[in-house]
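Left out: one protein chain. Kept in place: all the others.
And then subunit A:
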Amino acid sequence: MLSYWKFHRLKLLSIITCAHAGLLSYLLAGALKPLDEFVILDILGEGGSAMMAFIWICLILKSRPAGRVTTLLTAGLGCVFFSLWMDFLDEFMQLPEALHWDHWLESTPMPIGLLLLTIGLYHWHREQLGLNQQMRKRERLFREHLHFDTLTPLSSADYLKRQIELERKRYLETQQTFSLIVVDMNDFAVLNRVHGHAEGDRVLQAVSQLLIMNLRQHDLLCRLAGDRFVALLPNTGTFLAQTLAQELERAVRHFAYKSQSHGETLTLSITAAVCIAGDESAEQVLERLQSALAQAKQDTLRRAA
């Protein structure tokens, strides 16, 4: 699992140090309130809020690489957390009337924190627009991280099925058919046995990138299973789909993949099949696609023999 903890030790340490400093200053300056002055509801509310803020900080630090946006978000949430934390301590401690800094420590960090958080969120929004641009051809208008494939930077079969259902709805409204290309690698099992499964994984990652580059802006590529990929081509007829499929086959044939262990070139090839779809369920479409692929594989074998 990729984790960014180790880049953020300093940030986390400074937040914890600040919290401790606040606690120490209260302990030095004030005295503990008597038990009957504790207000349970306030303690729970403020303590819980402080804990939530700290959990947000942890989630952000765990999931984001270091950078400007991360620093802003952490600093903002850090201030919010500190303010809530001081509020929480206030419930237990009685400070002399003459002191005013406790009030300052409670109230000032909150607006500063919210300001920093807002700036951070604005830049995060800009960053997300950039990432969306990079994610094109891998997702369409809808994101569900549970449907990400675990090996390649593509979405999985579940996401594809969902998209096919959406296209079917669109077909019922506009009568525009869509096409699918299924791509299966030839002799991938042999490659796994000869070069090892780790090399096979890398080949799948490389091929998925290559296929993406050979598709149009509005097409969607998903990994169906194993060494099998499916491209969803909205608003596309059979002829165009076949042309695209042939282009994919050519692209993989001319792809000079270098193995990681010895850097030798591995020759790859794929078999592609297409089918056009309209008002059918995702299962029916995929069923037809699988039989088209089986037919195409047999044709390839016959040509080779």
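Everything below uses one rule, namely that a residue touches a chain if its C-beta (ideal position, glycine included) is under 8 Å from a C-beta of that chain, and two chains touch if they have at least 3 such contacts; residues count from 1.
Methods note: contacts and distances are computed from a predicted model.
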(message) Leaving aside the chains you can see, what is the UniProt protein name of the one that's missing? Options: "Ger(X)C family spore germination protein", "AraC-like DNA-binding protein", "Ring-1,2-phenylacetyl-CoA epoxidase subunit PaaC" or "ABC-type spermidine/putrescine transport system, permease component I".
(response) "AraC-like DNA-binding protein"
(request) Just the residue numbers, please: which parts of subunit A touch the chain that's not shown? (result) 1-2, 150-151, 157-158, 184, 189-190, 192-193, 197-198, 201, 224-228, 283, 286, 290-291, 294
